[in-house]
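For this depiction, one protein chain was excluded, whereas all remaining protein chains were kept in their positions.
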């Protein structure tokens, strides 16, 4: 139906953010990090926007919940993989994609630990991150699966 | 059907250009002028745009016709009254409405005389202007009268 | 969850960080929001094509054509709506502007903007076309090589919102002998046109909004007359007066500039409605084909007499025709986009489009159109547009 003008796309031409780490961990790179490492990076690169301990904000605090934000990323989100991917592609807001994979793992570990979802000493990596049992995981109704495009 | 918010409009509030001199002369004011008077005003206020004698242009020459403009105002237009009204409301382009009624009569006389439609010495005024027999007057088909909104 | 670095032999697929190049704009925070947007800088060339035929002495007399070859869809954005100015764009104070209705009426009335805001409104999408649109094709002995901005740009299509004229005229009470209304604008030359009362009562609109926002200065701010299907000049901008009369005033524009001389030397006047017409905009003159293969021919069709019924397209200079798809909704007196897939073989081709409206009217050939009129006439040109595609893909304006 079209003129067929798409050009072949090779794997090396695809930037990492054109994919997303999947909830089961597919797409996670090598490397890893812990809350301790993450804590230092957080203080340097994240605290101005999200608060000293991650619960103060002003921007959607990833630790909580509290009166500012009912959906803290490190507790409300169903999958921990999302934390890694989102931080790596998008944060910090003024320098997105500047973090290394290790840094992103460490920051995910810091946020998860601050929410009490993992232990302070737990390393987050390609194997452990998808295994994190997010407390809210089974608390979502999938409206698309249930009723398609009909508004809920 | 509407809220009826129109305000009464009194005659003194209506500027002259909200009406138009009609082909039969209704609306023509007092005063008058001749081609001789008009010629001097034309040279001063009109020639830069319409040409030294009115046939050179560049802007739609009112005297003609010629290769520049097939529809010279002083010959092609069906009614001489239009000349007076248009000049008075619109010309010169950079100072519209600056002419007196006498000046507008004189300029109409100048243009008509230059087209050979009236004599050089003829005075144009409320009485004479509507009586000018424009050479092209009966040469128009009124398409609205003939077929309404159907494109010709 | 557990342990140190990723373990060798884990069943989980491991990905090295993908290597595709990251453009710089994906590595920085973007710009802050702005109150009123503008097109991208890279699109700064998408402008109206301005012609000032008397630039030295009267630059305020100008024609500014919509660049249809750079647009898709049917709506013209307000910033690119064509302009024809007889005395420039006036700078009107909306607080002091008023609309007067007087003459052969029971109650001479005036309306300011505040009052008009309370009136019932309607919304309708309509094209406006200057009756001088496509003038170069009408009169130039050899076809000019230019884009659709210069060739056919005195045509645009927007969504208008305003007050049905019959509501305002009924309030003033036009007397039975008031058969015409002379509409006057608030511009320097006080442009005036005589309008039949029937048209005003049927679908005339006092337009206040265009594509949702207040009409812009070059389109008549704060208000203009809209007469769907009628030649652009009658849709008086900056409307300030409607004067009811028993006969047309034969104003300047209806005496000379907007009358047409016919082949026999006689003229037609009060030629109000625009004829049926169409233009292929993609591809069109000044463009170059990007190699052989499948294209989508795309263009616009319109008629002052009602909705478009059909558009046919030929790629062989009129020997054979195929019916194009019309993009719905097909609205009366509005631009309708048509499209047709077409494989260019890389050989010379002669593209044409031929529109038919709901009254059955069909576009004439250029030859047939020229035969009706004096050689000097450039108004109401609605002949079939032909584009020649050369063997090396250049698209040229041709008479055929």
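Order of writing sets the chain letters: A, B and C. Residues in each chain are counted from 1.
Note that in this section a residue touches a chain if its C-beta (ideal position, glycine included) is under 8 Å from a C-beta of that chain, and two chains touch if they have at least 3 such contacts.
Here the structure is a predicted model, which means the values were calculated and not measured.
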Among the chains present in the display, which ones are touched by the chain that isn't there?
A, B, C
Among C:194, C:233 or C:298, the residue in touch with the chain that has been omitted
C:298
Where subunit A meets the left-out chain, the residues are 1-11, 13-14, 17-23, 48-49, 58-60, 70-71, 73, 76-79, 81-82, 85-86, 89-91, 93, 96-97, 136, 139-145, 148-152
Contact footprint on subunit B, counting only the chain that is left out:
1-5, 11-19, 25-32, 93-98, 101, 118, 122-132
Interface with the unshown chain - residue positions in subunit C:
23, 25-40, 42-43, 46-48, 50, 52, 59-60, 62, 64, 70-81, 83, 85, 87-97, 114, 117-123, 158-161, 186-188, 190, 208-209, 211-214, 216-219, 221-222, 282, 290, 293-296, 298, 327, 329, 331, 337, 339, 341
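Here is the rule we use: only the chains that are shown with their structure count from here on.
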Cα-centroid distance, subunit B relative to subunit C, in whole angstrom
30
Centroid distance [mean C-alpha coordinates] between subunit B and subunit A, Å
77
Roughly how far is subunit A from subunit C, going centre to centre by Cα mean, in whole Å?
50
